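Yeah, one chain of the complex is gone here, protein chain that is, but the others are all in their spots.
Let's look at chain A:
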Amino acid sequence: MTALPNDTPKKLGLVIDLDVCVGCHACVVNCKEWNTGGYGAALSDQEPYGETPSGTFLNRIHTFEVLPEANGAGASPMVVHFPKSCLHCADAPCVTVCPTGASYKRAEDGIVLVNEDWCIGCGLCAWACPYGARELDEAEGVMKKCTLCVDRIYNENLEEVDRVPACVRTCPTNARHFGDLADPDSAVSRLVAARGGVDLMPEQGTAPVNKYLPPRRNRAPAGAADETPPAAPRERAAGLTGWLERVVEMIG
């Protein structure tokens, strides 16, 4: 059912530490390795050894450079490696748009999953996700996404220490943490509180469960603000254009 649960007693998710991620892609590889043999269809590759290799991944690492705005002499850009997988949003737009009921959010722990036997591969959920966390598998024609390694975290055949997501288990710098973000006393919640963890694109209203820990202040360029400054307000044009701008704003 694509109606969202009102509230989930548990909010299982990841906390990703941008301060320590070194961009080694180990989590990308282990995620692909575990999930291609686990939950649902395999994660296919197209032309893996050809001219234009491409494939399905549930977790990808981007690398950004931050250019200090107040660029005094000697200011140098800060490089931030940025892992991104599904944020298991509380208000997941990808779930409500799904026409088949294949996409759902589990009432018990908040994990967002796709029932691949029902998915028609329309791709609308990938359009609805602001974060690029869903990829249609070209070989299978069904939507793939991070499962929060649901087949590991509850798996009693694994040793206790392995009952965490593959990406978390493998990260050599401990940049990924797994836990219950609904419980204020959990290790992850305390980490978020201590380090000022944030939501990605809060303006999209998705209420992500996953949190990101920003790089520590000592890495930040001098004069950095506490928050992302708001976008500069647009100046209203004069005359007819200005009037049209007002009309468009009124229509919304």
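Definition applied: a residue touches a chain if its C-beta (ideal position, glycine included) is under 8 Å from a C-beta of that chain, and two chains touch if they have at least 3 such contacts; residues count from 1.
Quick note on the criterion: contacts and distances are computed from a predicted model.
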Per UniProt record, name of the chain withheld from view ["Dibenzothiophene desulfurase", "Xanthine dehydrogenase YagR molybdenum-binding subunit", "ABC-type polar-amino-acid transporter" or "Fe-S cluster assembly ATPase SufC"]: "Dibenzothiophene desulfurase"
Hidden partner interface residues of chain A, rising order: 1-3, 18, 28, 52-57, 60-69, 71, 75-80, 82, 84, 93, 95-102, 118-124, 126-132, 135-136, 138, 140-142, 198-205, 212, 214-215, 220-221, 224-229, 231, 234, 244-245, 247-248, 251-252
